[in-house]
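Yeah, one chain of the complex is gone here, protein chain that is, but the others are all in their spots.
Then we have chain A:
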Amino acid sequence: MVKKKKSFRWKNALPVYALMLPGILYFLINNYLPMFGMIIAFKKLNFRDGILKSPWCGLDNFKFLFSQGNTALIMTRNTILYNIVFIILGIIIPITVAILLNEVQQKIASRIYQTLILLPFLMSWVVVSYLAYAFLSGETGFINATILPFFGINQSISFYQQQKYWPFILVFTNQWKSLGFGTVIYLASVIGISPEFYEAAQIDGASKWKQITNITLPCLKPTIITLTILNIGRIFYSDFGLFYQVPKNSGMLYNVTQTIDTYVYNALMNQNNISMSAAACVFQSIVGAALVVISNQIIRKLSKENALF
């Protein structure tokens, strides 16, 4: 009897395991093997011995990474500073746009605005770099060929060689591409606010502005907090496409465009320096994971249902 029951259970469970197997295998290969692969950052890699048999070298790779002039400092600084600016603007601009979209009375107009604003989000960074190039190119770019002459300036600006313009260009491009996404998220929250609040406020004679500051913004607070903390958890990661494609990986601009992700790519693929690259990568993963856990603990404290785990 017992035996029969057990075999019955297996008959029930096996198909479920079979259905889950491909997904589990994929995560093992794509996510878990690389986690164990992080040990290469602590090894003095040589390809004769292979990855597993190469000798350990403790923290030497990290020491070397951080003693290489100020490369590590610059890429960490850039990654964090750009992220801070992106997070702040990524709250202010999408919320403004979402509130305005919600105010528009003509539904068709609102739909058209929404569709157009989300369009850049669907473009790859390669295409974005083409769009940027059409404006910024030294000889044929719209700014150099049309705007500057229009204002009587005949000296063209070599954007791809001069650092000072890039903090602005990168921030603008980032906002241009991600605005639609942020707007969609915040608009969903704005639409979710109960209309009764607004009706009550109107009876009390509150102006539109008062309604926004006293009802809309406070209702958005949980979304803002959750998204911000999630973004802080990712402050050590940068959008590789933005920093690699838009400045066209131009070495002259590294001071203001190099982030941890572009460094890892260049060290791995262009300089074949796996140890340095792995050290930077593991540095990013470990600090990044710590930040995710910390920020999640903070969300748990503030609002438990928004916590990730």
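Throughout what follows, a residue touches a chain if its C-beta (ideal position, glycine included) is under 8 Å from a C-beta of that chain, and two chains touch if they have at least 3 such contacts; residues count from 1.
Following the convention adopted for this analysis, contacts and distances are computed from a predicted model.
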Missing chain's UniProt protein name, "NADH dehydrogenase subunit M", "Carrier domain-containing protein", "Putative aldouronate transport system permease protein" or "Cation:proton antiporter"? "Putative aldouronate transport system permease protein"
I'm checking contacts with the chain that's been left out. Which of A:100, A:193 or A:219 qualifies? A:100
List the residues of chain A that touch the chain left out of this view. 12-13, 15-17, 19-20, 22-24, 26-27, 29-38, 40-41, 51, 96-97, 100-101, 103-105, 109, 112-120, 122-127, 129-135, 137, 139-142, 144-146, 160, 176, 179-181, 184-185, 188, 202, 205, 207-209, 227, 230, 240-241, 245, 248-250, 261, 264-265, 268-269, 274, 277-278, 281-282, 284-285, 288-289, 292-293, 308-309
